[in-house]
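Excluded from the complex is one protein chain; the other protein chains are retained at their positions.
The block that comes next holds chain A.
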Amino acid sequence: MYYKFIFSSALILGTLISISSYSWFSMWMGLEVNLLSIIPMMASTKNMLSSEATLKYFVTQTMASTILLFTVIMMSIQLMYNLNMNSYLTLILNTTLFTKMGAAPFHFWFPEVMEGLSWINSLIMLTWQKVAPMILSMYFTLNLMYTSIIIIASMMISGIMGLNQTSLRKIMSYSSINHIGWMLSSILITETIWLYYFTIYLLISINITMILKTLNIFYLNQLFMSMNKSPLIKLMFTLNFMSLGGLPPFIGFLPKWLLIQSLVSKTLISISITMTLMTLMTLYFYMRLTFSTILLEMNEILFYSHPMPNNTFVWILNLTTIIGLAFSTLIFNFM
């Protein structure tokens, strides 16, 4: 098991190399280190699907990295002649990074890969693996039109496809695509908000995946009676999903609020309206997911083997994501 420590530190290291590099080449290198260190962590002998998922992830990311490298080389050739960054090469660069993070028209690998992962790996895939591509896409100008199309596509695809899923990992991956849309729009205008958004998304994702991991839930039908031992966990689970969907009294609303505010102030009104409306669909399937947990009949099974998540860390995180909005102004004082 010790290899996991090595690979996880290499994973983090790769991302950090990538986002703090001065040259395109070391940036690419950091991405490759990140990829190569997550591959051994994803592979598991206990799960048949994991090797398939690993392979899919590897192929996709490698292809994206290759095109990235290719584009970088092309760009360095072209830069000798003119310094126009806003050319087709930018679009290709964007494409590769969108493929790496799994934004909508390039997202086909994402649910497939997620389906073969354990919850911890899913959490890494949902959150940490997005850091490098997103921060990299901040480093060069995003094409507004292209990115808007990507954002709207992410919103629509995540909303529509999420309706039809029964696997919680797929639902989480579509929800992640939805959040990618929001985060891309924040990258487009205000990069500080991206930080808030990502942090809060990370917190909520940790909460949800921790609960699901402890209870060993992977599919929707496992939710019905899984949390009847502890109504408080049930409530936390429900409220976390509402926070994830961005309902006002929870902290998930805060970054969306900031983002909509700044989008409107930059007169990107139509895109903010589209995003808000499309998020309703994701909110719908979150609600449907939690309704089965909280509203259906309450039976307690006597011999129930799974321990309920019950440590201080879980409670603090949950409280942060649920009542954090009230304290957000306090936090802003120290920032």
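Keep in mind that, in the parts below, a residue touches a chain if its C-beta (ideal position, glycine included) is under 8 Å from a C-beta of that chain, and two chains touch if they have at least 3 such contacts; residues count from 1.
Here is the rule we go by: contacts and distances are computed from a predicted model.
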If you had to name the missing chain as UniProt does, which of "Large ribosomal subunit protein mL46", "NADH-ubiquinone oxidoreductase chain 5", "Sec20 family protein" or "small monomeric GTPase" would it be?
-> "NADH-ubiquinone oxidoreductase chain 5"
Per the touch definition above, residue among A:Leu16, A:Met29, A:Met75 or A:Ile92 touching the missing chain = A:Ile92
Which of these, A:Ser18, A:Ser37 or A:Thr60, touches the one chain of the complex that we don't see?
-> A:Thr60
Residues on chain A facing the left-out chain by the touch rule are 56, 59-60, 63, 67, 88, 91-92, 95, 99, 106, 108-109, 111-112, 157, 159-161, 163-164, 281
